[in-house]
Every structure is written in structure tokens, then in C-alpha cells.
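Only one structure is covered here, and it is reproduced in the block below.
Left out: one protein chain. Kept in place: all the others.
A, B and C label the chains in the order they appear, each numbered from 1.
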Amino acid sequence: MSGLEDLYREIILDHYRNPRNRGELACPPARRAEGFNPLCGDEIVVYLDVDAQGRVSDVKIAGQGCSISQSSASMMSAAVKGRTLDEVRALNRAFKALMTIHESRLEHDEGDGSGTDTPVPDPAVDLGDLAALQGVVRFPVRIKCATLAWNTLTTGLEELAPSA
Amino acid sequence: MSGLEDLYREIILDHYRNPRNRGELACPPARRAEGFNPLCGDEIVVYLDVDAQGRVSDVKIAGQGCSISQSSASMMSAAVKGRTLDEVRALNRAFKALMTIHESRLEHDEGDGSGTDTPVPDPAVDLGDLAALQGVVRFPVRIKCATLAWNTLTTGLEELAPSA
Amino acid sequence: MAAMSPVADLPSRLDVLDVAAIRAEFPIFERCRRRPLVYLDSAASSQKPRAVIQAMAGYYESCHANVHRGVYALAEEATSRYEQARAAVGRFIHAPSTREVVFTKNATEALNLVAFAWGRANLGRGDVVVLTEMEHHANLVPWLMVAEQVGVELRYLGITDEGHLDLSRLEATLEGAKVVALTAMSNVLGTLNPVRRVADAAHDAGAVVVVDASQYVPHLPTDVTALGADFLAFTGHKMLGPTGIGVLWGREAVLEAMPPFLGGGEMIRDVRLDGYTPNELPWKFEAGTPPIAEAVGLAAAIEVLDGIGMDAVRAHEMALTGYALGALDARFGSDLVVHGPRTPGDRGGVLSFGFKDVHPHDVAQVLDESGICVRAGHHCAKPLLRRLGVSATTRASWYLYNDESDVEALAQALDACSDLFCL
Partner (left out) sequence: MAAMSPVADLPSRLDVLDVAAIRAEFPIFERCRRRPLVYLDSAASSQKPRAVIQAMAGYYESCHANVHRGVYALAEEATSRYEQARAAVGRFIHAPSTREVVFTKNATEALNLVAFAWGRANLGRGDVVVLTEMEHHANLVPWLMVAEQVGVELRYLGITDEGHLDLSRLEATLEGAKVVALTAMSNVLGTLNPVRRVADAAHDAGAVVVVDASQYVPHLPTDVTALGADFLAFTGHKMLGPTGIGVLWGREAVLEAMPPFLGGGEMIRDVRLDGYTPNELPWKFEAGTPPIAEAVGLAAAIEVLDGIGMDAVRAHEMALTGYALGALDARFGSDLVVHGPRTPGDRGGVLSFGFKDVHPHDVAQVLDESGICVRAGHHCAKPLLRRLGVSATTRASWYLYNDESDVEALAQALDACSDLFCL
């Protein structure tokens, strides 16, 4: 079961069994963003409190789904809490880069890069626990599970401050 | 060219080059029926004069199309002229029987005969020149050319006297 | 007249099929992947026997041409093979006439054809369309779209807790209905619906009956007249046939009275700059170059199924369903919750279940590691899953090439799943 062990690393199962930052926040002041994977029915709700300094002062996760989407959401919540929005965006880019190779192979042109802006990994960003999700790229269908929380977070952030 | 010679018998080419009963009749008193083969654009117009005794006193053919549809129409006109409507119907049935084997193979179920009332040849009916069209059954696509004139005639007859 | 279910009295027997011999006809089982293939996803799409693959290759290698419009022998041969496939399909479902058999691209297009061509001609604001809560999206979304465009009222027959159609208020629900569209067999619950009973009541109410037989035709002997259907839709790729082809059967009088669906070549008799005249049945509903090779492949699939016998296929699947229900229950008890009827005679070979707290995505992933293919998700029946109170299920489904060993493999791999996720 070497392939599976690569997917379901101990740290992932730990986040799945003991999800961090599970719960809700009162809205307002918190923002609420909902994400949804139509293929498998996974649902993530991200609650986000951003303070006056543009720092994520609190984050909570609700919803349900498979071990990958749930652990990814849990890891993300731990990673972004206390970070500035810029740091969060850098993390997001780094995580997307980790997940990208296969997603682009699946959905987009090879080689010519047309229509896609493929994120490039930034070695300066430390993904921490999230790096354990790297094994997911070998299972293309699950990439959407792993990125669901991040896509939901992005939606929430865009509402806060649309970037150029 | 044995197959072709079977299709384009001399008598057929003769009717094609020298069509009988070509022309129009004044309507009324004559009836006019139009037939059309959507696959190839062949068009036949049959003009029909039926006297008080139910006899085809005159028939004319107009329209254009391939050698098979034109010669079949010409032969038909010669065959039905002067006949009673009952005789015409018998001829029609006999001709359809001649043409049927392959048409049913092409369009309908084999064996179970569902949905089709396959005409049975009547040995008592003499088809005359029309028998030369027998070679057409070996060329299924052309069957519709050969039967176009007869189908048109049938339409004309139905308008005259809907049969039980 | 045993009208309720035309299949109720078919026997359930595991020895009717020589599964090893059947499997040998499916090249995919020979492939040496990481491990033997345990294919339990035939409800999504079946595998293809050599005869089907070869029929299509042979067609392209020896007699391809476009159909219906060619004088030359090659085109005639292609046309004849295409129309013979139509006749074979007609015989397979006991259609009264070949003119009633329309080739589409899949079951979904067939159902859209009915909703749009029949629906737009016959439905107006406030008219009632009756569906069921267990429909596949293919038999829901087209009606939702018609509702949006025309403004019809949608009503639903609910389901009981065992996953049967709830017919307790059937007559009341049908009152004023113009169309009733229901699945003959649920692709999630496996439930075989009493189509004839509903159809009789629908006809009494003056409604037209649309049957989604996508899961039925591949697995049970089908007689469109006995079912009481006015329309019946199914799809080639679930019945050993190729992708790219589906079938709509419709009663001749109903099809005759309908306007066409898509416009283009084949389906017309004449075109002018300001109008057109539609062609005869069945071509009126076949716009453009049809799935010719796919029809040849589907005819080959039907020949395979006919050779084995649909009674035998049904008997085998019913027995295997009984075996699976028993084996899984014995092994996992209440840790494994099966959705749908518990009686094999009431259902087809589709088993949706929940396993402990493990998410179906994870179950399917772990099973895949043992070479076992099952579906996880909503199976294109989201309203039904909401009704069941789950967001996803794991679904195992079988066909004539599966046997007890596949069920055993499933059970063993579920143990592994338990080891990984449940401490």
C-alpha cells in the first residue's frame, strides 16, 4: 500500500481525526465563504476574522467531506491564523504550486501553457504540515479535495480586498 | 458490368430516352399528384383522368429525375392507361411485391415482420415492361427511385376513392 | 395479469452463467495492471466484450461511409448495417416498429429530446409534470429547464424509508398531470420501480409516460409495451456497447405528432430559405451524421446479451445481489448501511452504502489500491441523496462478468479501509 501511505500520511489522518479550528464565527464581524466540490459533494465553510492591521485574527472551519478535504482545511486554518493577508496569499500560491503539476496535466494544454497562469513554487514559503499533502498530486481526482479549502478562502479574501 | 446491365436493361433505357405519356392534363377535370424523393431530388407529377366507369382514360407524367425513376414512371403510365382502378391497384401491389424484398431488409425488422405488411406477389398480374425493373432490387438505394411514380399514383388514387 | 413488475417471477440463480467464460471475452480483464481488476462500477459504464470492439474496428476497416445519401455499394452497406442495428435494438426491447427507434448520443439526449421536443409542443404554463425523488439528473434537469422556460408545475413522487417509490398518494399526485417521468431502476438504490402500475395510473390521468430505462435495459428483459411506456430511454455504454450512442424509443403515434428536436441533415425532407419539412420517422429525430460505428457496436453488444439471455443475466445478478447483501451483513453488521430495498427481487445489482464514518471518497480510494473499482459521490442524483440525508455514498454495482469472488474482494478491502481510518 505504498501509494496509499503516501496519500494518507499520518499527519493528514491526524488532522482528519482531530480537526483544528473547527466551528463557526459570528458574522459580522467575521466573513463567511462557502466552497463546494460538485463531483463528490464535499462542502467547506470558512469563517474569517481580519483585524484592522490586515491580519487573520481568527479562522474557523465548518462543513463535511473526505479525509483529504477536511485535513487540508484543518491544516490551512492552522497555517493562516495570525498571518497577514499578504502572507496568506503567498501561502496560497505556494500550496497551489504544490498541487499544480497534475491538475494542469488533467485539465489544460501541455507545453504551450495557453490559458493558464501556472503558479511557480516559492522556496521562501514554508508550508509546514501542508507539505504532507504533496502525495495528493499522484491522485489527480483528489487534488480538488485538497484545494477546496484554499479556493474557498480565496473567495473570502477577494470579497475583503479585491486584488489588482 | 453484369450488375449494371441487370439494372439498366435496354427496355429501361428505351423508356428513359423516349418517355411515354409525357406531358400535362388540364386540372380539373384531371387529378394531379406530386411525388418527391428527398434523398436525390427526383420529382414526379402524375396527371390522371378517370372516367365515369372508374377507368383511367388518360395519364400524363411530368417532373425530372434519374433514369430509373423516369423510366419507371413511363412504364407505369403505359401500364395503367385504359385500366380500371381495381386493375391499377392490383398492378401497384404486384409492382411493390417485386420491389419489396430488399426494401424490407433495409428498413424493417427481419423475420418477425413487425410493423410491416409485406405485399405478396400475385402471379395472375402481368407486369409487362415493368418486370424489367426487377434488377433494381439488387440496388436498394434505387428502389425508392423505381417506386416513386407508383407512390405518387397511389396518392392520386387515394384522393379519388379512399379504399377501405 | 401480473402487471406490477414484469420481472417479479424471474428466478434467482448463481449457476446460470459461466462467469469465467464470460470474463474471458472482455479484454480489459486480461490486462496486467498492478493487480487483477475487480470492476464494480458497471452502473456508471460497463466494460466491452471483444465482439463489440471488433465489430466497430471491422466496420471501419471494411465498410465505412456516410449513411442514407450514397448510391455506391459502400454507402449502401454502411446504411444497411446502421439500419440493421436499429432493427436489432427494436427487437431487443420488443418495439412494435423499427420506426419507433431513434438513435441519440446517450440516454441524456434521449430524455432531453422528450422534454424539449414533446414538452415544448405539449406543455404550457401551469401544466403538471410528475417526477420522482429518485431520478438521475438526466431525467430531472431537462424538466427543470422546461419548467424555467415554460412555467410548468413539477411534482414529485417521494420514496419510502426502504427506498421504494411512495405510491400512497399516487392518484392525487397524478391529478391533472400531462407527463410522468420516472426511472425503471434507481442507479443509487437499485430499486426496481413498478413502472406498469404508475403508467396505468398516469394513463388514466391522461398523462404521457416517460421511462428512464438506463439501468433497466442492460440488466433485465425489456418489453416497452408490457411496461406501459410512451417513451423509453437508455444508453449504449451501460449495456456492453460503445460510448457515443443512446436510444429513444417512442410510441409511433406520439412521435408522429411531435415536432423535430435538432435541425440539420438527415432529419429533413426539404429545406427552403424560409422553411423546412421534416423527414419521416425515425430519421426526423436524427440530425446530422448519426453514430454509425456506434450503432454497429451496439448491435454486437445486443447479440452478446441475446446469446447469454437476459433472463439469465437477471437471474445471475439477483442471486449475486442476495449473496452480497448476506455476506456484507454477516461481516460488518450495522457498520455497513445499505440504502434501498433489502429484497433482491425488488432491486438490481447496484449497492449503495455507508461504511462506518469513513467518507465514500476515502473508501473508494482505499478499495482502488486493491484493484477494486467502485464509485463514490452523489451518482448524479443529488435530490435523492439529500432525501437519504447523506452527501455521498459508496456504490458497488455488478454485471454478467462479476461473481462472488468480486464481493469477497470488496469485503476484504473494506477491512483494510477500517484498519486505516478507524482506530
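Side notes on the structure shown:
In this section, contacts are C-beta pairs under 8 Å (C-beta built on N, C-alpha and C of every residue); 3 or more make two chains touch, one makes a residue touch a chain.
Quantities reported herein were computed from a predicted structural model and do not represent experimental measurements.
The chain we do not see here touches A, B, C in the full complex. The omitted chain makes contact with just one of the residues C:L14, C:I28 or C:A226: C:I28. Shown as candidates are C:I245, C:M258 or C:V338; the residue that touches the absent chain is C:I245. Among the residues C:I268, C:V337 or C:A416, only C:I268 touches the chain that is left out of the figure.
From the options C:V19, C:A201, C:M310 or C:L367, the residue with contact to the chain not on display is C:L367. Which of C:R13, C:K105, C:H203 or C:K356 touches the hidden chain is settled by the complete complex: it is C:K105.
Contact residues of chain A toward the unshown chain are 36, 38-39, 105-110, 112, 114-116, 139-142.
As for the chain not pictured, it touches chain C at residues 27-28, 31, 33, 37, 39, 41, 44-45, 47-48, 52-54, 56-57, 60-66, 69-75, 104-109, 111-112, 115, 133, 136-138, 140-142, 144-145, 148, 154, 156, 235, 237, 242-246, 260, 262-265, 267-268, 270-276, 287-294, 361, 364-365, 367-368, 372-377, 379-380, 382-383, 386.
Looking at chain B, the residues touching the absent chain are 1, 3-4, 7-8, 13, 17, 39-43, 64-68, 139, 142, 145.
In this text, only the chains that are shown with their structure count from here on.
Ranking all chains by how far their C-alpha centres lie from the centre of chain C, first place goes to B. Work out the mean CA point of chain B and of chain C, and you get 44 Å between them.
Look at where the CA atoms of chain A average out and do the same for chain C: the two points lie 37 Å apart. With centres taken as mean Cα positions, chain B sits 75 Å from chain A.
Counting partner chains per residue, chain C shows two or more touched chains at no residue at all.
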